[in-house]
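Partial complex: the chains shown occupy the same locations as in the complete assembly.
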């Protein structure tokens, strides 16, 4: 079987540390498998900016295109053209919501329906399940964040366990540190008895932690959310942040590479319900709409384990 | 800095100086010696090459051929700074100013030495500036910004600069054009003193009488060639003019018997605080009314007010018996007014546009009947004007910025003549225009009047007013001080009305 | 004609040379670049910029600048898309007058602000760049309009079906260019734009209706940005409140200035701008083809802008010495 296939991963945009660790997973997996890996990404996360990259990759004749789509539908024609040439198209970390037919399979870190509840539970455990909390999100139209926030609201409203936690505001930092910071400052000024802030976005959680650190109010306001260990390590160490969550982006790349290898070599059938084993990840199941998850629950990072993670 | 070297050795000797702009040779093998301690006049028609030669001496242009020697030593004058270091200063034809800087700063700019971070001596600077201004008898607040100064005032600042930089060669390119007789006198006094100190002065002017008063020797240019250099005493006005234009000059005689019709323009109690007040006069068809006065008297402001550029605060304007309010120039034009403004550089030409487009700019409807331009019409209109006014140019499509000062002025006049206006306001129309063309201008203005146009002629040149006008209005410090019929108009009567009651000369508001 | 014509020719010659050189190099490295197939790719890349650049050109010639074209494009596109979403029954071609009209209005707002308050256009349109973008967010509730809401015939205008080689979107761009050429060179208003830019101080004294001309150029720029807006919906099949038209102004202005239009007003030709747009198009098409990583692309884009201008400039300088002083001072 040919294991030296060419696989490219098209990120949302360059310089996004999140994709550095996904890329790491791809690279290491390819070392094991023997495939050739390349990472490309547009300078900006503009919806159309990935299209020329896709076209170019098709012309270069890669075997697998893995992509973190910047838009649920802008790339449809381009991707169809690729698949028409027999290229395997995987959406990795983010899906073509509503346009699943334009990719072969989708790899997500976790079952995103779990993200909301997990985050609420973590926040509850930090603040003793009572008090005012707020959410600092990415952009207003970010699809993932919006689904998670919806889930959080649902959990807070329906689960009696959280009846004493009140969501007082949801603000958007557009994933820019400056804007996230001013929004955080605004929250603190507007809601004096705020006890917790959930920032389900890596830029936002770092910015929020920074504000708390500078104001020296870590004991009053608890910050948590989805963050990268590399960015949050300092805040964990100086106690600004007790704990935050994420999955392993690294494993997404790892899984994607092994899945592609399996499909290209016929050892894996890309059909709903199929099971297969992946080194270090154990058994993976192809779920509804050909979606796969690298892990069941989110990983929680705190002082005890932060140093075990290198991404 | 008088030189020890032999006195008979010329300060500057130019040999075979030639200059071409874009293949057009505008100076041809000019040899010229400038002696120490002389005032040397450069005369010539518009575009003869006077300014270009001056600019070459001052390092603004490099000659395409030829050599310069200073005290017998060959020199290369690469830049204006180099010229300054050599003690050569040029007062430009169009005064140079930095509108946002104070007058004092404009005076010292470029002369101060020292490290880039050297502190600016604001106090001393202002004191020195005041001293120079007093020397010239000009009353300008040296701390006000240059912007808003009348051209005259700007010119005086230029002159003050030249004095301050103690140079051995000072070139004045038509310095007197915008000045009052009084200011001219002061300037001449200073010029003579500088000469007696052994400095050399080059004086460019179109006014023969001034040249006679001031200069020792004259050099005459025609079409970029040096025609002659001689002591002024050895040349009659006739000789000079013949040498300049290569033909004897027809003396202009005001046509008599132009029938003066009914009132075309009537202005009553026009006032604009700070600039002028209570201006009232009539202007009849076929009549040429002069508007005299010292520079800064407010004539331009009156003109600007009538033409709707800066409408007056109060007062009424009546055209052909109908009271009108003119809020914008386009309205004024619609009402048959035309205004040739005084400073062409700022408010006259469209630098980047061709001569053709500049000439036809004011008659869009003629060249574009349905809004679409007819090149053919435009070209014929333009070339006719060019022929009529003898505008010297390479091509109708040449950017007007490349023409000489005088020729630009002609083009602008041509533009307005095309509009065939019923009331024509001319603000210093012949400033910087040579005698040859002046005569043509006078004739044209006369014809226009004869053709039933009403003409308001703003001029600082008394002979011009006397020769042309049926009546002469005089302004002083923003008020009308006299309305003199042709018969009684004399230099004296006009000047008497022009000199401000308060003896000080008018200055910037 | 000779003098001026000569200069103009030279101007365009410079950028023309730049294009040839660039395409030659790329063609040698990747012969595919010169294939007809790829030419179509380029032609599909440029129409939006081309159309907006025609408007920007007029604004710049009038010695103003319009930084808000990107946001105008976004707003017009969003409003039109919303209309289609809420009233699917509306025939797609009605989207054009709507988009163009909206664009014209936004342009007029720019012009009026500039005129009434005598503010520099660069800063007024910097303000409206944010303002119009914000309005797009508000109007759309920060939600993207997905492709199912964009009428299929509209999307079809960008698809280059074999039946005719050039898709509609390209043909529209060509028509706009021809109109712009005619307007700039053969209409009274067009020439008045040049005059105004050439000497704003003198313009009113010559009876040039400064207000009217200024409003006209901004309105035209806005209208063309609006047209580009609906074509964006056609080309990409969706409208996104934050992405659509983002950074567009930079590309448009780059194209205009590369095309030899003087920032100091009064100078510029349609031909030049067309070439400027094409150069940028070639570059954007070439970089991915050459497999140049995204990290390097913006560096190259920047280099191209500068190099193109340098070539243009040096070619122009030669033989136009007479003007150097002036331009030197202006540069």
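A, B and C are the chain letters, set down in written order, and residue numbers restart from 1 in every chain.
FYI, a contact is a pair of C-beta atoms (placed from the backbone, for glycine too) under 8 Å apart; a residue touches a chain by one contact, two chains touch by 3 or more.
Here the structure is a predicted model, which is why all the values come from computation and not from measurement.
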Each distinct protein chain appears once in the view. How many of each does the complete structure file actually contain?
A x1, B x1, C x2
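Just so we're on the same page, only the chains that are shown with their structure count from here on.
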What is the set of chains touching both subunit A and subunit B?
C
Relative to subunit C, chain with the most remote C-alpha centre
B
Central chain of the complex, centres being mean CA coordinates:
C
Please work out the Cα centroid separation of subunit A and subunit B, and write it as a whole number of Å.
75
From the mean C-alpha coordinate of subunit B to that of subunit C, what's the distance rounded to whole Å?
43
Hey, how far is the Cα centre of subunit A from the one of subunit C, in Å?
37
What residues of subunit C sit close enough to touch subunit B in their complex?
1-5, 185-189, 191-192, 194-195, 197-199, 201-202, 204-209, 262, 265-267, 319-323, 326
Sites on subunit A touched by subunit C in the complex:
14, 40-44, 46-48, 52-53, 55-56, 59-60, 71-74, 76, 98, 139-141
Touch list for subunit B against partner subunit C, complex
21-22, 307, 309, 328-330, 332-334, 339, 341, 346-354, 357, 361-362, 364, 367-368, 371-373, 394-395, 397-399, 401-402, 415
